[in-house]
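Missing here is one protein chain; the remaining ones are kept as they sit in the complex.
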Amino acid sequence: MARPRQPIQSEMGWSTSDRIVVRGKDLPSEILGHVNLGDMAFLEVMNRLPTPDESVVFNAIAVTLVEHGMTPSAIAARLTYMGAPESIQGAIAAGVLGIGSVFVGTTEGSALMLKKHVGEARTEEELRNVAQGVVAEYRAGRKQIFGIGHPVHKPVDPRTERLFEIAGAHGYRGRYVRLMELIAEEAASQYGKVLPMNATGAIGALLCELDFPIEVARGLGVAARAVGLIGHIREEMENPVAREIWFRVEDEVVDAHVDETFN
Amino acid sequence: MARPRQPIQSEMGWSTSDRIVVRGKDLPSEILGHVNLGDMAFLEVMNRLPTPDESVVFNAIAVTLVEHGMTPSAIAARLTYMGAPESIQGAIAAGVLGIGSVFVGTTEGSALMLKKHVGEARTEEELRNVAQGVVAEYRAGRKQIFGIGHPVHKPVDPRTERLFEIAGAHGYRGRYVRLMELIAEEAASQYGKVLPMNATGAIGALLCELDFPIEVARGLGVAARAVGLIGHIREEMENPVAREIWFRVEDEVVDAHVDETFN
Amino acid sequence: MARPRQPIQSEMGWSTSDRIVVRGKDLPSEILGHVNLGDMAFLEVMNRLPTPDESVVFNAIAVTLVEHGMTPSAIAARLTYMGAPESIQGAIAAGVLGIGSVFVGTTEGSALMLKKHVGEARTEEELRNVAQGVVAEYRAGRKQIFGIGHPVHKPVDPRTERLFEIAGAHGYRGRYVRLMELIAEEAASQYGKVLPMNATGAIGALLCELDFPIEVARGLGVAARAVGLIGHIREEMENPVAREIWFRVEDEVVDAHVDETFN
Partner (left out) sequence: MARPRQPIQSEMGWSTSDRIVVRGKDLPSEILGHVNLGDMAFLEVMNRLPTPDESVVFNAIAVTLVEHGMTPSAIAARLTYMGAPESIQGAIAAGVLGIGSVFVGTTEGSALMLKKHVGEARTEEELRNVAQGVVAEYRAGRKQIFGIGHPVHKPVDPRTERLFEIAGAHGYRGRYVRLMELIAEEAASQYGKVLPMNATGAIGALLCELDFPIEVARGLGVAARAVGLIGHIREEMENPVAREIWFRVEDEVVDAHVDETFN
């Protein structure tokens, strides 16, 4: 073959016999002991360490995504662990494979919606005008507005309030947050019903405030969920429920067929 | 079917319309803003938040595992992203599926070795006796001692030194760390060559010091690597190398067959 | 909670102490010994067994997708196996996670293109008109036409010719195949260059002929590739190349940084 050869390059990290460099920093002396796991995610993506304020806001976002009880991801990870206990990595992988367009996708959606429409708007009035336009457009197109509404957490998603409080205390409650709030207000007003901003909307706005690249926002959700799945697998080792979930589902399916066949 | 029904229970987390509880704590008020992503991993597994000293040591361990350049995991994740850019979760999952017995397994191995042999040993002399016995036993069985030796980082793995320094500053340089050091010394002495303790040996010892359950130690490696893979995927979006890696490998395989066939 | 309960039902399969039923058929007596693995995929999706003619065409499609040498999937599976040899399922999973929108997606794309445009066209003239319209539309939109062109296999993709020959011999060379051929002809004519129909275009057309649901066409690619990856993992066990691939990539990345740092 005569395909011309390109160089293979990466700025993520490299090492020699006595050095380990990550993102241009000496891992032992400049990173270890100085940063936490959330800061490390920031460094990996942003190519610089967060400021103390950024660190608090970014870690709060990541922490929010870690654990939400018996989610589809947690159930899938537990079922997988039951069949392949030799491979914890496989159970975690199975769990994170469900972190896709349906759940975390709304974070991406709200962030992209804010970025697309915010333009030069900065004042309350300008932002309110943008919000009115966004809601009107989504209503006209009969599309769901990203980041608005929650089946369980209403009238208020308690994560949203707290995340914005933290952001405010650290100087990151800016125009993206305000626009998202105004969109939620406008939506409630135009639709005439209670429509809380949910955590994915809040996180979408905060990732915009931090200038975090939205195209890998889902990756943050995946890594955070991987953290949470360690806990679920540990609990499954000690108090397993996967077999019971399986048996109930299978029995219900079988029973319906047996009834149909023999009655 | 008449399989008796068992309850499905979990203490990881649960929520109602106005509450989100994780590990018995109110997520918005007791967790968000107070803890970082590494602390959250600690909480998930240990069912309590770390002390400030534990937080530093545990985050240092997790951070060490995030990034080591162009690892097999990073290459696999990038190749997967090339074929399925719609699924960042799939690329990360592919990358973490290689976090198995070969690489992270040595962390588990060194921790289990320490736990198995340490017994009641506490003094320098007692620990040295244990270390001599361990090395002699592994030598006799011609088995590799976990956590000792590194193909690249020698005579010293710079992560090991720094991790133990951090542990010492925070009160976690205890008998597991000392036993691991003595095993490394004994191994170098008995084998008569340079055998540095590697980072997996150091991390194995520190997880013992923190009383972290070794059976999910691999999960921590998986979650940390997931954090690192966000960075690799982000770089792959901007400066892709997966296609070049693929082409080079394929071309070399094809060329050998073409030569053989036509010459 | 008061979420109303829905039944959990499935028609895929069920079993009792003495019966195993798959898709309404008794597995031991009606399936085993009568069908091959490709027929089984047909049964799973189409809810009936294929006719002998359908069986040949469908198996030819599936077989085409099994193996194409050192693909990104094969490399990712091998790298994953190197790190986690305890989990063959993990290596295969890593490999199939790259079967996404970029490679197999073109099969879906060509099938959907054909279904969308074919309408009532049946005669050669009608189909040619459709083909002209399709090519003109894609050219105007500067979009790549699915299933046309191949970086390596030109002027003819040898799989395409053979698949259509098989389809013709078994009565499945119908209007979708003809439309795809005419689109390729039109494209070559309008663009003035050699543009072979590739295998994904041929398979897209044949899946339409078989009335196979396009929304799970990718699943067929995934299962077929899983078959191929068994072979790659077996070869990797006996003649490993993953470590060499890793070392070359890592060394190239490291060397560039070392040069830059020390020179």
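Letters A, B and C mark the chains in the order given here, with residues in each chain numbered from 1 onward.
Going forward, a residue touches a chain if its C-beta (ideal position, glycine included) is under 8 Å from a C-beta of that chain, and two chains touch if they have at least 3 such contacts.
Just so we're clear, the structure is a prediction, and the values are computed from it rather than from any experiment.
Trainee: So which of the visible chains would the left-out chain be touching?
Mentor: A, B, C
Trainee: Who touches the missing chain here, A:Leu27, A:Ala60 or A:Ile75?
Mentor: Spelled out, the listed residue whose C-beta touches the missing chain is A:Ile75.
Trainee: Going by the touch rule given at the top, which residues of chain A touch the chain that is not shown?
Mentor: 69-73, 75-76, 79-87, 90-91, 93-95, 97-103, 241-242, 245-246, 248-250, 253-254
Trainee: Counting contacts across the full complex, list the positions on chain C that touch the omitted chain.
Mentor: For chain C, the residues touching the absent chain are 1, 3, 5-20, 22-23, 27-29, 31-33, 35-41, 43-45, 55-56, 59-60, 62-64, 66-70, 74, 87-90, 92-94, 96-100, 152-154, 156, 158-159, 161-163, 165-166, 169, 213, 215-216, 218-220, 222-224, 226-235, 237, 239, 241, 244-245, 247-248, 251, 254-255.
Trainee: Which parts of chain B are in contact with the chain that was left out?
Mentor: Touch with the absent chain occurs at residues 7-10, 14-16, 21, 84, 86-87, 89-90, 93, 249, 252-254, 256-258.
Note that in this section only the chains that are shown with their structure count from here on.
Trainee: On Cα atoms, by how many degrees is chain A rotated relative to chain C, nearest 5?
Mentor: The C-alpha superposition of chain A onto chain C needs 180 degrees.
Trainee: How many angstrom lie between the CA centroids of chain A and chain C, rounded to a whole number?
Mentor: Computed from C-alpha means, the inter-chain centre distance equals 31 Å.
Trainee: Determine the centre-to-centre distance between chain A and chain B, using the mean Cα coordinates as centres, and give it in whole Å.
Mentor: 23
Trainee: Which chain C residues touch at least two other chains?
Mentor: Each of 84, 86-87, 90, 93, 249, 253-254 in chain C touches at least two other chains.
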